[in-house]
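What you see is the complex with one protein chain gone and the rest in place.
To keep things simple, chains are lettered A and B as they appear, and every chain counts its residues starting from 1.
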């Protein structure tokens, strides 16, 4: 039963991966045939200060967006899982950033962050604070991008938690209520352990998404100012499609992949496996 | 849904109590959060109804001075949007159907059937998620272009243009996502083993256990995958642009890009077009999220 999906993945992902790994050891500019250059791409990467910076930025971005986003997503899912009136409206509202076109999102956030008359600095000036030039300051650009990342990712995390909450066996809760367990106790001793497969899923996919975030950077900062918000996928994109250095881009992708793999394994270890409580 | 039940009870009790401060606070917080989430969407709609002069004016109000509904008519005329929307719909629908069926089968097998290498295969799917789009796009394009025996190609993929500029290229490569396989697996993991054993005692085959017994239990996951697949497929821009060149095969996001050029952007048309392109997704979500509750209702029938 796994065969159709596996075949599809082998062809459309497996083969590209094999090609990318091979290309990582070549100089390939798509105009002429790839040329084997051994480890030169990797050696060059060691000297590439911008790529090093992008690795650090990616890790920082992931470290802040994933846990905060997951916590908010879970809390919202818990709240919207209840028999609240108008919960459909609330759910849709939280999910909206996921479906709103990136161009509209970028426009609004650029306005919010506008140093002159943007929303943030207008609000701050009420309290007599002179706000920074958010996206144009090397120290504030990253936090600004992180905020947008959290904001945009909550909808998806909430949706998955919501789906997971709906699938929990209610008999257990009935038993727990009969036993007189408080709501808080129920949450920690029942809900959280039962949500483990979903949490593992949300954690891994959010981490992967964070590692691969591209759109926000592309539309909000273009990696700037002074490379302060550039991230690994953005560098990979630039190498391959703006500089025509496909071989180098593939080598960069390998590093990204290795990092993600390491983080995933650590996470799996920390959560004690990918399966549930049983 | 256990908490849903509890809260329903509480809600009923709540009607007897005069004021429930906790509930009011919850509503207040949720309203605030929702407002924060909705801002760009509302902004988009308001911008779509303004004149270019008003959009550019620094001291214009938040609401349009007069509502320019004609922006929608004009934007619609700028490109064959009816064709684009039809194409996007066909692609998104195909992706959704294929992904829900194929990925749920794979997720089920990985979660419930013990076979050699199942863990390895699972990690391959997770690993597949880790490949950035921009790394995959060039090799994927080459596979499409050198697809053997298609579009004039010979057995070795030479001579023609393969699947380029065909429905195949638009639909097949993105049809099954490792994301969905992973999500389904995690949801099937949680189902009680008794369910499966009872079905097996009744003599049901593996496929029928999957289709008739287990899958109805993960309806929320089906809905989630369907919504997310449809959404990402509908919003896809780069891939359809790369693999097509005929206008009749292009999709809605490609159509919208004409309003944003190097020499300036026609925000009023862009926002009008974008609003129209986003509305189906919002409606779909409003409908889709109701099925979470239904999923619970059927799950109760065990």
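Heads up, the rule we're going with is that a contact is a pair of C-beta atoms (placed from the backbone, for glycine too) under 8 Å apart; a residue touches a chain by one contact, two chains touch by 3 or more.
Operating definition for what follows: contacts and distances are computed from a predicted model.
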Name of the absent chain as recorded in UniProt (options "sn-glycerol-3-phosphate transport system permease protein UgpE", "succinate dehydrogenase", "ABC transporter substrate-binding protein" or "Biotinylated protein TB7.3"): "ABC transporter substrate-binding protein"
Touch criterion as defined above, residue of B:82, B:120, B:155 or B:201 at the omitted chain: B:155
Of A:100, A:152, A:230 or A:252, the residue in touch with the unshown chain: A:230
Residues from chain A at the interface with the omitted partner, ascending: 3, 7, 10-11, 14-15, 18-19, 23, 27-34, 50, 110, 115-116, 133, 136-138, 222-227, 230, 238, 240-246
Touching residues (missing chain, whole complex) on chain B: 52-53, 55-58, 77-79, 137-139, 141-143, 145-148, 155-159, 161, 164, 238, 241-242, 245-247, 257-267
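The definition used in the following text is that only the chains that are shown with their structure count from here on.
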Cα-centroid distance, chain A relative to chain B, in whole angstrom: 17
Contact set on chain B toward chain A in their complex: 1-8, 10-11, 26-27, 29-30, 33-41, 43-44, 47, 58, 102-103, 105-106, 108-110, 113, 118, 121-122, 124-136, 138-140, 142-143, 172-176, 178-179, 181-183, 186-187, 189-190, 192, 206-207, 210, 217-218, 220-221, 223-224, 227-228, 231, 235, 256, 260, 267, 270-271, 274, 277-278, 281-282, 285-286, 289-290, 292-293, 295-296, 299-300
Residue ranges of chain A in contact with chain B within the complex: 1-2, 4-6, 8-9, 11-17, 19-20, 30, 76, 78-84, 88-101, 103-105, 107-109, 111, 117, 151, 154-156, 159-160, 162-170, 172-174, 177, 191, 194, 197-198, 200-201, 204-205, 208, 211-212, 214, 232-233, 236-237, 240-241, 246, 249-250, 253, 256-257, 260-261, 264, 274-276
